[in-house]
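Yeah, one chain of the complex is gone here, protein chain that is, but the others are all in their spots.
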Amino acid sequence: MPLTSDERYQLYHYMRQSRAIEDAAWALAGQGRLVGRLYTGHGQEAIPVGCAFALADGDVIAPMYRDMGAHLVRGIRPVEVFAQYMGKRDSSNGGTDSGLHMGDMARGIVGMISVLPDSLPVTVGVALAFKLRREPRVAMTFFGEGSTSTGAWHEALNMAAVLKVPAVLVCENNQWALSTPTEREYAAGSIADRAHGYGLPGVRVDGNDVEAVYEAARAAVARARIGEGPTLIECMTFRMRGHSIIDPADYVPAAQREAWAARDPLARQFERLVAAGLWDDAREAALVESFRVEIDDAIDVAAALEDPRPEDVGAGVWATTDAPATRLPAAALAELVDQGYPDDFRVPRPMSPPPADVLAMPAHAAAGADRERNDA
Amino acid sequence: MPLTSDERYQLYHYMRQSRAIEDAAWALAGQGRLVGRLYTGHGQEAIPVGCAFALADGDVIAPMYRDMGAHLVRGIRPVEVFAQYMGKRDSSNGGTDSGLHMGDMARGIVGMISVLPDSLPVTVGVALAFKLRREPRVAMTFFGEGSTSTGAWHEALNMAAVLKVPAVLVCENNQWALSTPTEREYAAGSIADRAHGYGLPGVRVDGNDVEAVYEAARAAVARARIGEGPTLIECMTFRMRGHSIIDPADYVPAAQREAWAARDPLARQFERLVAAGLWDDAREAALVESFRVEIDDAIDVAAALEDPRPEDVGAGVWATTDAPATRLPAAALAELVDQGYPDDFRVPRPMSPPPADVLAMPAHAAAGADRERNDA
Amino acid sequence: MRELTYLEAIREALHDEMTRDPRVFLLGEDIAGYGGVYKATDGFVDAFGADRVVDTPISENAIIGAATGAAIMGMRPIAEIQFADFIACAFDPLVNMASTIHYRWGQPVPLVVRMPAGATWAGAGPFHSQSMEAWFAQVPGLKIVMPHTPADAKGLLLAAIRDPNPVLFLEQKYLYRRLKGPVPEGDYTVPLGQAAIARPGRDATVIAYGTMAHKALEAAALVAADDIDVEVIDLRTIVPWDREAVLASVAKTGRALVVYEAHRTAGFGAEIAAEIAEAAFTDLDAPVQRLAGLDTPIPAHPMLEAAYLPDEHAIAAALRALVAW
Partner (left out) sequence: MRELTYLEAIREALHDEMTRDPRVFLLGEDIAGYGGVYKATDGFVDAFGADRVVDTPISENAIIGAATGAAIMGMRPIAEIQFADFIACAFDPLVNMASTIHYRWGQPVPLVVRMPAGATWAGAGPFHSQSMEAWFAQVPGLKIVMPHTPADAKGLLLAAIRDPNPVLFLEQKYLYRRLKGPVPEGDYTVPLGQAAIARPGRDATVIAYGTMAHKALEAAALVAADDIDVEVIDLRTIVPWDREAVLASVAKTGRALVVYEAHRTAGFGAEIAAEIAEAAFTDLDAPVQRLAGLDTPIPAHPMLEAAYLPDEHAIAAALRALVAW
């Protein structure tokens, strides 16, 4: 199943949008306008985008802190991202947590925690639920190569293999774990090499080639969906910024960073599209401008949202029903709409249209729209 | 370095002694005379014996609960084992803990805890101490195949490989973890297969062939000692009894148990010695008898020892000096000696002489005698 | 009413709820063919199939993590930890992940962790005897249940399974086969957070839970001979705990003794004692007393273990001293 032209563009679209949002967030963080510390996926965008793109309606994803693109593909909108980044009352975490720790089962997104890689065993359990219920659904998660040194990683991989759950386990090997290079993290040749020891397939792909990532993810998702069990995908990439916004990363050799800068996943897909006659500088400029407008808007709307109130602090420690709580009750939503706030704030929708009319809109992002709120 | 005749006999001797002690312990446990639950290494004796035999003075070992033979090779005497099994005041744990949870740094033995396989990361730390101090010493530990599913196992293996510590990590793959067969524990072909994923050598040996086990351990110890890092050894064996004395193990297919009964490690070494003209039935009978006498004696002496006193309960929670505490202060020892108690109770010594004069005494067990009490 | 052992009551609750609710499934080590080390799920795999009685590798961390994942997908997983002591290996996914999900992003985590806890009074040693309610009582978002009677064991377990929050269910292995009592047939729940007055009395209140509630009743019988009339409150749930019931009792008796078998220092009894001392200050005729396990690992030799554990005689002695204060 070769990618259609539309799909090839969509992959690019999401990567560009991810980059644009993270660039804007970086600037905001520099101005002290975000809550919590900012971590970004600069240079790694092909991985969350290519992998998330391989999922279907009803699948579940557990992104990590660098996976902006995965959220976008699942239908999260920039205004939600900025509301979350600003810790607003009506954001995913409502100020209880920060950064990309957003969770939303309506769109099949599991919210991460800081402890690495704790979404991984959870993802195995999500996939186990699918298996036990005989649902043809797949669970996918992401982790850095540094996180593979943890016990949680091992237990989850082994359990996934033994229980043969429909899971896709994606390693974003960006070659650094904070200041720790891979050779101080593991002595093996690769993380994919470990798969054999768990009795599951392990593949290694160029993580800066979004189409290659997509293809690996697609194959793994297909395997999982027909009951053939989990796959470990190791995507080789590079962390182009510091670990977080406060890390100058001067421990990274300049030559290494430069070599990887030359392999920028956006530039590569851009060139592919141009070579295929699907893209040109004018469209690029228009796309970038459309993102700028959308993001500026999103930031303004998000900034205008209410901050959490001190009395919110105790809310939600305990669930009182089986239904998910939402941060944005109908009343509050209506109020926002009165203020000119988009009325589909909590509803996944197709993302903003591409600039030129040559390409159909990516329908993919709408996937989550008709998912039910709770799987129970 | 082929094994000498002496050494080949010694390997047999320790296995036989281990079996004799565990048979006796099984009987005592049945009479309710032991503290705590009894777990034995029936059928697996070749592994702790063959591996421990490959260590030298000053090396450190962290046995697990089936590794009676490792304790014996390190110089632990039957009377100590039974005092421990009976939870006596002057036993290794003094009644604070039970079974083979004995620790004694004087003889380089790390005491295990029930949580599996928590001795493994500790062993990595022991080996790290050797490495940092540039001492040509090796640390060795044991774990079941079931214990390889834990996070602690993974973190320890990975850290051992990354820090390249002089450690030998021995898997006793007896194919069951309580009632769980290997296929429900891991989906990989073997545990040794995992080594590659950690960047360390993994070897798989017939764990019921004591000479093969010894040879694998010897090579691994040699590698570790010259700074080439850790080795994972997977020894294939079988748990010939229930998980513990209360487990009838009726979940084990009879055919599987029978097939492995035919591969008894003692019988195999016995036949080898006979074939080499080193052993015969008469000597065997004498050896068995000598163990019987020694063990009967040990049980009597141990049984006569004082039980812990209620007021002991709070002793030793806190260390007050850097020196190890000992359960048997000089005064108590003297008292015991007055009662005809062997005067070398705490001193490793060559084990009881073999029955015939054809063979020199195993000198190996004396190895620990001149180890210093504390490594600091 | 027919009588069941504590263990049978738990088995019945599991069995009934699995029959009623297809979302309920079990995962843990040696729980399928083997039926669990205490045989709580004996025969379940035949009755419900291997999909609903999932044997796992020795992976406590992943058991809790995976149960959490299944819970957020709308299943009702019940994880069995072979011995409660091993939950130490899954401390992180409980205190950092399962407990915070609803607070952070609103998804309920209807997860039950069953585990045999506490001393056996027969020398199970430092790693098969611990009572770890205080490890978790400080963690917002985790409920903790420690039943005493067979009837409560069933009703509380059913309530725990139906609760939309993660619940640690600390079964008292000492009581498993030792305690038999009337257990209603059919479906009922005992609400989490509601204490029971296990014995009404007027001279002093003992607050206890699990095995210690059992011992407290024995102690109350002992001191009744001295004409001391003790009220025994069986807390049943540690988080949330029934502060009102405790304070009401203390208001009546003016004297309180908190008994728990975990180590004394920083045990959950400290919370109870501190609350009583603060809220019932003017009601108290004597200082709130605590009687607990010692601040030592729990030793294996039964003689040492007995020295570690509070028993009915120690409780009786503490009650006599309290009443005489």
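A, B and C label the chains in the order they appear, each numbered from 1.
Going forward, a residue touches a chain if its C-beta (ideal position, glycine included) is under 8 Å from a C-beta of that chain, and two chains touch if they have at least 3 such contacts.
Please read these numbers as outputs of a predicted model, since none were measured by experiment.
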| item | value |
| --- | --- |
| Neighbouring displayed chains - absent chain, whole complex | A, B, C |
| Touch criterion as defined above, residue of B:G30, B:P136, B:G189 or B:P324 at the omitted chain | B:P324 |
| Residue in contact with the excluded chain [from A:S147, A:S190 or A:T237] | A:S147 |
| Candidate in contact with the missing chain, chosen from C:E12, C:D55 or C:D85 | C:D85 |
| Residue of B:V122, B:A187 or B:L200 touching the missing chain in the full complex | B:V122 |
| Chain not shown, touching residues in chain A | 35-37, 87, 93, 95-98, 101, 113-116, 146-147, 149-152, 177-180, 184-186, 251, 307-314, 317 |
| Sites on chain B contacted by the missing partner chain, in the whole complex | 60, 92-93, 96-97, 101-105, 110-111, 113-115, 118, 120-133, 139, 151-152, 155-156, 158-159, 162-163, 316-327, 374-376 |
| Touch list for chain C against the chain that is not drawn | 85-86, 88-89, 91-92, 95-96, 99-100, 103-104, 126-127, 134-135, 137-141, 239, 262-263, 265-271, 273-274, 277-279, 281, 284, 286-290, 294-297 |
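The rule we apply is simple: only the chains that are shown with their structure count from here on.
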| item | value |
| --- | --- |
| Geometric centre distance via CA averages, chain B-chain A, whole Å | 49 |
| Residues of chain A touching at least two other chains | 151-152, 155, 158-159, 162 |
| Where chain C touches two or more other chains at once, by residue number | 56-57, 59, 61-62 |
